[in-house]
Each structure stands twice: as C-alpha cells, then as structure tokens.
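Heads up, one of the protein chains got dropped from this complex, but the rest are sitting where they should.
We call the chains A and B, going by the order they appear; numbering starts again at 1 in every chain.
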Amino acid sequence: MSALQTIVDAVALGSLFALVAMGIGLIFGVMRLVNFAQGELLTAGAYALLLTNDLPLAVSIVVMFATVIAFALATEVAVRPLRTASPAAMLVTTFAFSFLLQAVFLLVWGSQGDNVGILPELNQAVEIGGLRVRWVTLASIGVGALLLTGLALLLNRTTIGLEMRAAAHDFRTARLLGVRANRVIRFAFLLAGVLAAAATLMLVVQRPLVTPTFGFQLVIPALVGVVVGGLDRLTSATLGGFAIGFATAILGDVLPSGSRVFLPSVVFALVIVVLLVRPSGLFTRARTVVERV
Amino acid sequence: MNRLRGASELAGPVFLLALVAVLGSFASRSIQVEFRSALVSATIVIALYVFVGNSGVVSFGHVSFVAVGAFAAGLVSVPEALKLSASPELYPFIAGAEVGNAASLVIAAAVGGVYAFLVGVPLMRLSGLAAGIATFAVLEITHNVLRNWPKIGPGAKTLPLVPETSSLLQLGVGAIAVATIAFAYQRSRPGRLLRAAREDSAAAQGSGVNIHRQRLLAFTLSGALAGFGGGLLVHLLGSITTEQVYLDLTFITLAMLIIGGVSSLWGAVVGALLISGLNSLLAEAEKGIGAVDLPTGARLVTLGTLMALVLLFRPSGITGGRELTFGRVRAHVPRRFRPERAT
Partner (left out) sequence: MSNPTVPLLEVEDLEVRYGRVPAVRGLSFTVGRGEVVALVGPNGAGKSTTLHAIMGVVSPAQGEVRLDGRLLTGLAPEAIARAGVALVPEGRHVFPHFTVEENLRLGLVARRSKDGADADLERVYRLFPVCKDFRRRPAGALSGGQQQQLAIARGLVADPDVLLLDEPSLGLAPSVVDAVFETLTDIREQGVTVVVVEQRAQVAIAFADRTYVIANGELRLTLGPEDADRTELLIRAYFGS
C-alpha cells in the first residue's frame, strides 16, 4: 500500500473522529461541559434510522435528525445541575449517563445489532490519481469542513456566538449584561445535535451495524482527541479528534504486523505523553498553564 | 477522648464488613456467593477511595491494578503444566512459579503496588480532566497488553482452575485489613497532608507540601490494595478473564464509591456493600424471584440511573462524605466535586 493511500485512509478515519470531536468541543466551548455521553446521540440516531429503514430515505433522515436533536435538548436539561461542577465531575456524571443510555439501548434492542442499509452508493470508491477514495470519505471531509467553518464563524463573528462564549465563560455576568443565557445554551445543544446527526449519517454509511455501543466506540478516541487537542477552543478540539484518528490509522499501517494488536496501547501511550508535555492541548496557543481544574 | 473518637471512625466500616461476613455464613451456598462478592467489591472500592477520596483526583484506571493483581495471583496459584498447555509462550519465571494462597495475595499486592508506582511517577503531575483521561488511557493500555501478550498471561483466554480459597473468613479478614490500612493512612501525616492539598492546593504548596510526592504515595498504596483486591477476586471466581477487569468493573466500582460518598472510608464501605447488595438483588430479579421478573438489562439501567441521580443531586454521596462517628459528626467538607469557579 502506497504511503499516499495510507495518508488518504488516515484522513478518512481522522475526519470521522473530527465530526464527533466537534460536537464534544462545541458543548464544552459553550457550556464548559465535558460530554462523555456524546456517543449515545449517535447511537440514538442510528437506531432511529434502523426503525425507519423501510420508509423513504428523506423521511428516515428527517426522523433521525429530529431524534438526535431531541436527545441533545434532553441532555441540556439533564446537565443543568452540573453547571458549577468541575470538569472531572462532569466527566464522571456524563460517563454515568453514557452507561445508563447504553444499558437502556441494550434492554430495548439487545446486543445483537442490526444493519442499516443506507446510501450504499456512498461506500463506492472513486479513483483519483491512482488513489482509492470512498465517496463517503469525501463527503465526511466536505461536511466536516463546512460545519467547522460555519460554527467557527458563528462563534467568533456573530453576536449570538459572542453571547454563547460569554455564557460559557461567566454565566452570571453574561446574564447581567442581558444575555438570555439559558436560551443561548439550549441553542448550543441544538447545534451539537445537528452536528451529531450529521456524524451519524456519515458513520452509519461506513459502519452499518447498529449496536448499543455504536456511538460509544467513537467517543473514547474522540474525547481523548478533544482533550489532547485542546478543550478550550472548537478548532483545537476538532483538530485533536482528527489527529487521534489520523495517528491511529498511520500507526496501524506503520507498526509491524505482529505488533499491530498493540495499536491501542501505542495510541494511548502517546496520549499520555502529550498530556504530560502539553496539558492544555496540542493545538492551543501556549499559554501559561494555570491549573484550572 | 480524641483517640477514642478517632478509633470509632474505623469501627463503623469494620463492623459493617464483619457483619456481612457473619451473615453470609448463615446463607445458603448459592446466596453466600453474593456476600463474598460484596466483600471483594468493598476491598476494591476502599482501595479506590484511598487515592480518589484523599487526593480529590478522579482515576479511571484503578481497575488496571486489580487486573494485574488478579492475573498475578492467579498465575502463581496454578500448576506449571496447566499454564504451559494453555499459554505455551509464558515467561519461565511465571510458568514455574507456584505458591500458596497467602503468598499469592502478597504477590498480587506487590505487583499492583509496583505497577501503580511506575504509572504514578509521570501521571501524578496531572489533575482533573487530564488525570481522568490519562488514567483511562492506563486502563486501556493494561487491557490491551494483558489481552494480547502471550508471554505474561493467557491473553484473551480464561485463566482457569485457580484455587477458590476466598472463603468468607479470608474475605472478611482481607477487607477489614484493607479498611484498617486505609484508615491508618488517612489519619497519618501524609494522609492529612494530601487531604489539605485536596482542599486548597495553592495553600498546601505554599506550606511546603510536595503534592506530587503525596499523591504518588497514595496512588501506590491504593494500587497495592487494589492488587490485593484482585488477588481476592481471582480466588473467589476461580478463574479470570481480561473482560472481567475492564470497563464494567471500572464503572461499577466508581459508582459504588460515588454513591456511598467519595470522601470517606465509611462512604466507600457503605456504597460498596449497598450497591453490591442491590446489584445481586437485581440480578436475581432478572432471573425471576417470586412475583418479580425483571427484563434482562434492567439491572444495569437501574444502577446507571442511581449513579446519575446521585451525581446530579447529591454529589457528596449517601454519607455526605462524612465518617461515622459516635458523638459529634466530623464533616470532611467534600467540596471536591463543587469547587467554586475562579473568577
């Protein structure tokens, strides 16, 4: 396999993780909440697609979006008591949510899993200059880049984005300035829901088997990526997610075949190294690291 | 008088553990397993508490030490021929080792402690979120290596035929010993220094407390106790697989500690025994007892819901993070989950 093809595949995996990381990064950037349960939004969306598999595609997708957004808004309600908690406490609590939701999915649907046959055309590959790229990868990168740019613009250039960032930084003072902080946070979760729904679509095309751990498998590397990349800003969080995916794919190829089973260990060991060397994140501007947690 | 009141803080946990052991002896064979399981859980949760409760740092990786302890104790308790037939590539020093029950437990504790020390030297510099992720990474690495390195263990296969020496007596004594050690630590100077640093790290450092060293000490001790718990576990189950010491156990021990009360020994014991009991009850209900017949999976849903509710509305746990004292209640001001945000 040529080096370029490896890179192309790595970019594919990276963009998948980046989409999930974006959702996590957005919620953190706006609400200071580390959402371990982000993956369950994806799982809910996937099950929604499964349930509506027999309906026309457009209807199915609309239902999926609606389901994921509903779950996202429900998450917003559920985490309100956590507003003043430390990030570590949020991590543990959302970990509990994640576990709970997985248990519910397991209870309702069992562990077997079912296939969602959706948009199989996207799984076809196209040849560009001797490299094989699947349409869905191009779509993921395209959608991801679009969403990231759109979100970054929203957060940094618009008033509502300013209000969102203010509410995240200092909820109390933001309200004093007239920011309808609760509304703004709800909007952020809505956006996160849209992100998760887009990610579900991209994901389900590539991995059509829906099980209770559908989203969870992505959340671990994505969350790790977010922290490694830099939790504080949306772009660094997204890049972190991308980096984990990219590194995993590259390492998977570079490691001698006998050692390939140890890929997770290598990746996680790298994660530890990065956390030790740059605890505020790989892609953040090097600030004096005040121990904020 | 102070000594006496202090000792009473240990009395509560010890009494409860002893009670479980004694009650278990009256139970039928099949029910007794639940009591023994509760005692093992308590041991592991106390070990977790020694670090998390005193330092205020969340660790998702402690089950790694339970895992290495369990595998270590298991491997040295099984005859060479059996080991080599299942895992022909085992290192000779592991294959050849065969020791008695007590020795296996000591080895489990030692392995757990050493591993914790090695991991702790770099990791104890981290706090909060970074520590959570880093310790989670340790869990993943441990699981991955144990599962895929045929030279140190059975890998993905079960390690079978480990002598089931974890009687109620062994478990009761083991749990009480661990509780006593935990108590001794938290009352000792290093323990109190660490707690001080938990409350206000800047002030503690200003007073000359070397936070890294204190955390490392607690982490190592906690790792040794967790390893010991792993040893007790493998002798209870009679076998061990990597999946039994991975995410599910991580979740449930964290849940036990949090629901009981992160900041106190009493909380750790209460949480472990209570949730263990609930877990057993729900597991039986899933199989059907009397008129109650829960659908499979309801157990996990219930536990997950309980943990979520406690974390949302009473993060200091059932015991409020307080020790049980006779006389005036001494609060261990468990602000760790609710620090004031710096403006």
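Going forward, a contact is a pair of C-beta atoms (placed from the backbone, for glycine too) under 8 Å apart; a residue touches a chain by one contact, two chains touch by 3 or more.
Values in this document were obtained by computation on a predicted structure and should not be read as measured data.
Touched by the hidden chain within the whole complex are the displayed chains A. Interface note for the absent chain: among A:Ile69, A:Val179 or A:Val228, the touching residue is A:Val179. Contacts to the hidden chain, counted on chain A, fall at residues 159, 162-163, 165-166, 169-170, 172-181.
Keep in mind that, in the parts below, only the chains that are shown with their structure count from here on.
Chain contact summary for the complex, chain B toward chain A: residues 57-58, 122-123, 125-134, 136-138, 140-141, 144-145, 148, 201, 251, 254-255, 258, 295-298, 300-301, 303-305, 307-308, 311-313, 315, 336-343. Touching chain B in their complex are the following residues of chain A: 34, 78, 81-82, 84-89, 91-93, 95-97, 99-104, 106-107, 170, 220, 223-224, 227-228, 231, 261-262, 264-265, 268-269, 271-272, 275-276, 279, 291-293.
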